[in-house]
Structure formats: structure tokens, C-alpha cells
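The other protein chains are all here in position, but one chain of the complex has been omitted.
Labels A and B are assigned to the chains in the order they are written; within every chain, residues are numbered from 1.
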Amino acid sequence: MARMKFLCDADRCIECNACVTACKNEHEVPWGINRRRVVTINDGKPGERSISMACMHCTDAPCAAVCPVNCFYTTADAVVLHSKDLCIGCGYCFYACPFGAPQYPKVGNFGSRGKMDKCTYCAGGPEADGSKEEYEKYGANRLAEGKLPLCAEMCSTKSLLAGDGEIIAQIYKERVTKRGYGSGAWGWKTAYRESIES
Amino acid sequence: MASFGRFVRLAFGAWALLLLVMAAPAPLGAQQVNPTASSVKEQQLLQELNRIQGRVSIPDQRSGMLEQPQGREWREFRNVTLRWIGGIAILGMLAVLVIFYLSRGMVKLESGRSGRTIVRFNAFERFVHWMTATCFIILAISGLNITFGRPLLLPLIGFEAFSEWSQWAKYAHNYLSFPFTLGVVLIFLMWIAGNIPNKVDIEWAKRGGGLFGHDHPPANRFNGGQKMIYWIVVIGGGLVAATGYALMFPFYGTGIEGMQMAQIVHSIVAVLFVAAMMAHIYIGTIGMEGAFEAMGSGEVDVNWAREHHSLWLAQKTGEQGSSPSQSGHAAAPAE
Partner (left out) sequence: MLIKRTHQRSDRRGTVAESLAGQGGGLDRRSFLRKSGLAGGALAALGTMPVGSVRKAEAAAAGPLTAGATIKKSICTHCAVGCTVTAEVLNGVWIGQEPSWDSPINRGSHCAKGAAVRELVHSDRRLRYPMKLVNGQWTRVSWDTAVNEIGDKLLQIREKSGSDSVYWLGSAKMTNEGAYLFRKFGAFWGTNNTDHQARICHSTTVTGVANTWGYGAMTNSINDMRNSKTMLFIGSNAAEAHPVSMQHLLESKELNKANFIVFDPRLTRTAAHATEYVRIRPGTDIPVLYGMMWHILKNGWEDKEFIASRVYGFDDLRKEVEKWNPQEVERVTGVPGEQLERVAKMFATVKPATIIWCMGQTQHTVGTANVRASCIALLMTGNIGRSGGGANILRGHDNVQGATDVGLDIVTLPFYYGLAEGAWKHWSRVWEVDYDYLVSRFDEKKQMETPGIPLTRWFDAALLPKADVAQKDNVKAVFVQGHASNSITRIPESLKGLKALDLLVIADPHPTTWASLSVEAGRKDGVYILPVATQFECTGSRVASNRSMQWGEQIVKPIFESKDDLEIIYLMAKKFGFADKMFKNIKVENNLPVAEDVLREINRGSWSTGYCGQSPERIKAHMKNQNKFDLVTMRAPKDDPEVGGDYYGLPWPCWGSPEVKHPGSPLLYNNNLHVMDGGGAFRPRFGIEREEKLADGTTRKVSLLADKSFSKGSDIEDGYPEFTLASLKKLGWDSELTEAEMATIKRVNAANPDAVSWALDLSGGIQRVALKHGCVPFGNGKARMNAFGLPDPIPVHREPIYTPRVDLVEKYPTLPDAKQFRLPNIGFSVQKAAVEKGIAKQFPLILSSGRLVEYEGGGEETRTNPWLAELQQDMFIEISVADAADRGIKDGGWVWVSGAENNSRARMKALVTERVGKGVAWMPFHFGGWLGGADLRKNYPAGTDPIVLGESANTITSYGYDPATGMQEPKVTLCQIVAA
């Protein structure tokens, strides 16, 4: 069974934000909710690098561990999903998440949190695959169609890789070998407790 | 493990090299600017700062926090440490109270009821107390639900029911925080005069508050124990309110690490607060005869007042207060 992961090759990321708008487009994500974002480190200085970041679908996901209502689940593909029916919008997953992935629509009074929203790895939610309910709550379910997340598929420089962890690690390692240096597989140590820097 | 060691050495070596390169002075411009070779490295940043912060173009600057692995420590606190602290504090207090009750029983009015009463708390004071108390109880239950509900309650009632209940509990927790906070503020203002610690409290504390035996150390309107409760309510209430609002209004003047810290403070103070209030409730109800009336009808029996708040009664009635040495038969534990 595949173990789905994301890998952003920082040597390739040019902060074009295609991943961000592809995500918005595919799932009709509303203004203010950023399931994926690109963060630039050392902006404007030599050494500047940008990283596209969303939910990394961690191994032993912290969000799932701290959720007071246990609304997270991990699919057979190791994608970390949650049920918006169960979520109470407490914000705990945001405190625990190493990557700032959980997003909360501002609903109700005093801008308090609504149901949490995050990257689904284009894998929908608990509803039936491809159902209207699933789309409205979580967006498209590309994985069920045998497609990978659109952010990675549309990445301008093939910096953002998605797919089975072993395969994308292999692709990345080949790149590292060819160019002679690594770019760090940002987040892998934190998310998957492994490093593929050669 | 060996490869990990190698990695650490390599990473450290690379870092040291980079530092050397960066430190090497070179005339501006003549130096080769190779942005690729000088690109930032994740592990180096994590080692230096334990978090990686960058720039994003969206106004939501908090999303510039790329990585904060310390969420892991917070998770450890929330899932393990806090449950131990909370468990020990609450179950411990419960155990102490049970043991105390079993060994001491209800503190009786030694001199019996006089039939005459005296006003201890007026209607407004009682209203404030009960508003705050009601809020507190709901806040405590809904709060404990966040920490203990998942292991304890969820398996019993199932996902849907538990989420439904938790959702309402969250609303209640958020909304009732406002009257609760108001109550704390009013309590602070209303009773501050009687709650400044003084010499009497030292004597009272030395005599164990009369908890044991039949001692009745003299006390003003509020004895040492009550003053403790007062300050627990004011300081603890202030802390949970402040940290609670930090969590309720995310990112207003705080960042992710601030919110983690706020949650830690909020939850620890809250469980200790709950434990303290359990004692307060105990002594105000089944722990002491005649005590509940103070907040019930607002009027207490004069004998009760004499036994537990001799100085206050004296002040109220002009009666000469019994000196500590004279009154050897009154006990006045904290309400």
C-alpha cells in the first residue's frame, strides 16, 4: 500500500504560487483559507529559498493525537483526514501542527473558529468518494480517481512532489545525485521522522 | 542509528563550514555571490531557532511560520503531562476531602444555633457569587471535557454524541467566559477590602485554621482560608481569563508559541483551580454546619459568626471580641 507524502525540493521552488491557486481552483477554497502556502526564507538575501507548505500528512500525526474529539483518521494511503461533522473548531490541532496547516474559517461571533479546514491531499473526507457532500465539505477527491494532488501535478518546476513516499524520495535522490547537492526535503524529519538527504 | 550519527556529523560539519564562509571577510562585489551555494538549510535553521519563520505575501503573516516542531512538546504536555497534573490535582483533592470527611465529619456548630441571625452577604454579593460559581462549574466541566473527554467519555457515548456535546460545551465555554470574567472582576472589587492579608491571618494559619481539634482562631469577615480562596479566584480567574481570551481570539497580539504557552498556563491553572474549588464547595456545603447559609439566605447564625468570625461579629455588633486566648472552643475552617 502506498504511503503518500509531499516533498518540496527547495532548490526548485521559485515561489510561483501555482500550488496555491491550483488548490483554490480544484477545491474552490474560499478567500482567507490557505490550505497551501509558499513561505520564503531569507527573502531578498542571497540564500533565499521558498518552500511550498501544506499539511504534510505526518506519520503519527500530532493533530490527530491532540484532537479532543478524535475527528482525525488516517487512510490506507496514510493520508491524514478529518471529519468536519465531528470537528468542534477548538484550535488544538493548530497548536500541535508543526506546519501551520489547519485553517479555520472565521464564523460566528468574535471571529471564533469554525470547523477546521486543511489540505486533504486531494482525497476528500469521510463521505462517499466523489459525492456532492464530500466535495462541498472537503473539495475534490482526486486520489479516488487515481490522480495525485493538483498542487504537485501543476507545480511549475516540478519542485513539489506528491505520491508514494518511496517513489518521490527516489526521484529526489536522483536529482540530488545529478546536481551534486541536496536541498533538504524540508519538513520530512519533522513530519515523517526520516531524512533523505544524502 | 549509525547513519543518523553520520548525518549529524555531516550536518554539523556543513554548518561549521558555512559559518566560516559567512564569516570570511571579502571586499564587497569582488566576492562571488553564489545564491545557490549559500541557500538556507532547514536543519541549520531548526538547530539555531527551533522554528523556521519566513515571509509570505498574504496579509496573514502568521502563516509565515513554516515549521515549529515544538508543537511536539506541546502535544506531550497536552496528552500526558496535563492529564497527570489534572488527574492528581482533582482526584487527589477528592481523596483528601473524602478522607477528611470520613475522619472529621461535618464541622458542627459547637455552641448550637442562637436563633438570631446576622446578614453576612447582601443580595448583590450573593448574585455575583452564584453567577460566577455557575459559570465556573460549566466552564470546569466543559474544560475538563476537552482534556479528559476523549479517553473517558467518548468511548461511552460514541463519536457523534460526543462531538455534539463537545460542540455545545465549546460554545458554553466561550460564551460563559464573559460573565465569569465579569464575576471575577466584581469579586475582586467587592471583597478586596476584607481580603488584605494581615497579622490575624498569621495567627489563624499557625493554628491550622482550626481545622483540627476544636480550636477557633479569631478571624475578621474573611479568615485566612477564605482569603486564600479569594486570591485563588482573583489571580487564578484572572489568569484563566487572560489566557482563555488569547486562545479564543487567535493571533491577536500573540503567535503560535504564545498560544501554546497560553494553553499550558490556562490548563494548569484551571485544573488547580478546579481542585481548589472542590475544597471550597466541600467546606461551604457538607463540610461545615451553617456555612452554606452565608451564600444561601445571606444570613448566618450569630453563634456561627462568633465561632468562625469573632472579630467580624464584634465589629458588626460592637460586642467585645473574644481574644484568641480566651476562646478556646471555636473552630473556623475555610468556607
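Here is the rule we go by: a residue touches a chain if its C-beta (ideal position, glycine included) is under 8 Å from a C-beta of that chain, and two chains touch if they have at least 3 such contacts.
Since we're looking at a predicted model, the values are computed, not measured.
*Asks:* Among A:60, A:145 or A:194, exactly one should touch the missing chain; which is it?
*Replies:* The one listed residue touching the chain not shown is A:145.
*Asks:* Touching the left-out chain: which of A:60, A:129 or A:194?
*Replies:* Hidden-chain contact among the options goes to A:129.
*Asks:* In terms of residues, what is the contact footprint of the unshown chain on subunit A?
*Replies:* Given the touch definition above, subunit A has residues 1-2, 11-12, 14-22, 24-28, 31-32, 43-50, 70-77, 83, 86, 124, 126-127, 129-132, 134-136, 140-148, 150, 152-158, 161, 163-164, 166-167, 170-171, 174-175, 178-180 touching the missing chain.
*Asks:* Tell me, which residues in subunit B touch the chain that this view leaves out?
*Replies:* 29-30, 32-37, 39, 57-59, 159
Please note the rule applied: only the chains that are shown with their structure count from here on.
*Asks:* At what distance in angstrom does the C-alpha mean of subunit B lie from that of subunit A?
*Replies:* Whole-Å distance between the two chain centres: 36.
*Asks:* Can you list the subunit A residues touching subunit B in their complex?
*Replies:* 10-11, 32, 34, 37-43, 46-51, 53, 62, 65-71, 83, 85-92, 94-100, 104, 110-113, 183-184, 186-187, 189-190, 195, 197
*Asks:* Residues of subunit B touching subunit A in their complex?
*Replies:* 7, 33-36, 38-43, 45, 52-56, 58, 60, 62-69, 71-72, 74-75, 78-79, 145-147, 149-150, 154, 159-160, 162-163, 166-167, 170, 174, 247-250, 256, 259-260, 263
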